[in-house]
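Removed: one protein chain of the complex. Kept in place: all other protein chains.
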Amino acid sequence: MRKVLMGNHAAAVGVKLARTDVVSAYPITPQTQIIEMLNDLGESGQFTGRFIKVESEHSAMAACLGSATVGARSFTATSSQGLAYMHEMLHWVSGARLPIVMVDVNRAMGAPWILWTDQTDSLSQRDTGWMQFYCSSNQEILDSVLMAYRVAEQVLIPAMVVYDGFTLSHTYEPVDVPDQKLVDEFLPKLENAYALRPDTAEAFSALPSPKEYYRLKARLDHDMTRALGVFEEAGKRFEEIFGRRYRLIEPYRCEDADTILVVSGAPASTAQAAVDDLRKQGCRAGLLKMRAFRPFPAEALRDFVRPGTRLAVVDRNYSQGHHGIFCEEIKSALFPLKSRPEVYGFIAGLGGGDITPELLKEIWKEADEGRADASTANWMEDAR
Amino acid sequence: MPRLAFDPEKTAPILISGRSMAENKTGIWRSIRPQIDKEKCTHCMVCWKYCPEACVDIASGIPEINMGYCKGCAICADVCPADCVEMVEEVAR
Partner (left out) sequence: MLELRFHGRGGQGTVLAAKMLADVVLRSGKGECMAIPEFGVERRGAPVLAYARISDGPILLRTRIYEPDVVVVMDTAAAPSERVMDGLKPGGTILVNTEHDSAELAKTWPGFKVIAVPARQIALKHGLGTPAAPVLNTAVIGALCAALDIAGEEDLEAAIRGAVPIKIEENIAAALEAFAFIAERRPHAATRV
């Protein structure tokens, strides 16, 4: 049934439909409504998961670590500084191979004090061993929570569902809320063979030898790479059940495109409209939407690009002193190719600046006409 | 040098020891040990509450410290209102 839901409520409904056992979280704008709604649903008896109150995000992740260790499907949500505060626990959770799902509602990092969206918070957690999936609509948010649990539990790696603060989190639009029976079919009960059994004396993640540690990390990397295939399989199964298909990278009107916008998150939706406009003007424009950031779909990207095409990568994030973060990753993924497309990096919309179709069209033209500088980040804004 | 030789599918994803952590007697790290003056003790249980190792047993009324786990942190000596815990040098074992 279709319902008008804000992005945060779409996430909460997804968590409920996933029959999540334990939720622990600490409030922070723009994430708080997810947890508020789960509490309301709990109070009215529609959500039966346990809620663990904590005094910080660090403790929220610690509580989820505990609940996931005994095999409970666990969830938390945060933003910005709250995510940064969890940092050391994120490494621990992926190292302990706990399939926790977390929503990060993108909010720029302070200082200065800022409420609005950019992706620097989630992308700063790049090396923590968490999967990251980016959403472009409220429907994708709900669906991605279900997809994330399925993939996470199959490969035993935690997953972050990431979406733009306010632009999606607080925006209302119709969302198809799937039937519980269908969700149960897609997402069976979590059976974690490595869960702690209270009746057995076992010690988890105690001091290994360097050799053992090295192999554990190699195993994690092996499974992270395996997750690329598991994600595509989950996308196929999702389509069979719900009729919507999700892929690691999603091309739009790219068949004969000379220059392709590469965008993630909500601006990838706006970029579709920008590409339609450019096509109407006779420009050979295309769009590549990046849904997965970790594991990075490098092989899919190499298969997708053709020599002679130009990529205009739009980053709503920045690694100070270098580049936009998606741009860096894309360049490094394409490096093994003998003949590589030109890649231009653009920084736009940091701290919640609007990424409008006009701005995206200008970015496309700068790349298409070779006016942008390929050796550095090009800073762009819609002056309105 | 050879490359890393291992079969990822045959390597467990996490490290689980079949032995309980309780067997890990961390008391051997101790260099000073608490000594309780049972005459002066008022049975207030403050040491029990504050012990970060939870190794103070108060079942008998008088605190008994489990030396298998006590690391000699001296928090009990610091918080005892009756000042009945004294830290003494650990003799060589």
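For this structure, a couple of remarks:
All chains are identified by letter, namely A and B, in their written order; residue positions are counted from 1 within each chain.
In this text, contacts are C-beta pairs under 8 Å (C-beta built on N, C-alpha and C of every residue); 3 or more make two chains touch, one makes a residue touch a chain.
These numbers were taken from a predicted model, which means no experiment stands behind them.
Taking the complete complex into account, the chain left out of view touches A.
Of the options A:Q132, A:T167 or A:T309, the residue whose C-beta touches the omitted chain is A:T167.
Contact with the chain not shown here comes from a single listed residue; of A:Y85, A:W116 or A:Y149, that residue is A:W116.
Across A:L41, A:L123, A:I330 or A:I355, the single residue that touches the chain missing here is A:I355. Contact with the undisplayed chain is limited, among A:L196, A:A273, A:A300 or A:A333, to A:A273.
Counting the whole complex, the residues of subunit A in touch with the unshown chain are 2-4, 6, 30, 115-116, 136, 164-168, 170-174, 266-267, 269-270, 272-273, 276, 352, 354-357, 384.
Here, only the chains that are shown with their structure count from here on.
Taken in their complex, subunit B has these residues touching subunit A: 4, 6, 8-9, 11-22, 24.
Residues 96-97, 156, 194, 201-206, 208, 212, 214-216, 218-220, 222-223 of subunit A touch subunit B in their complex.
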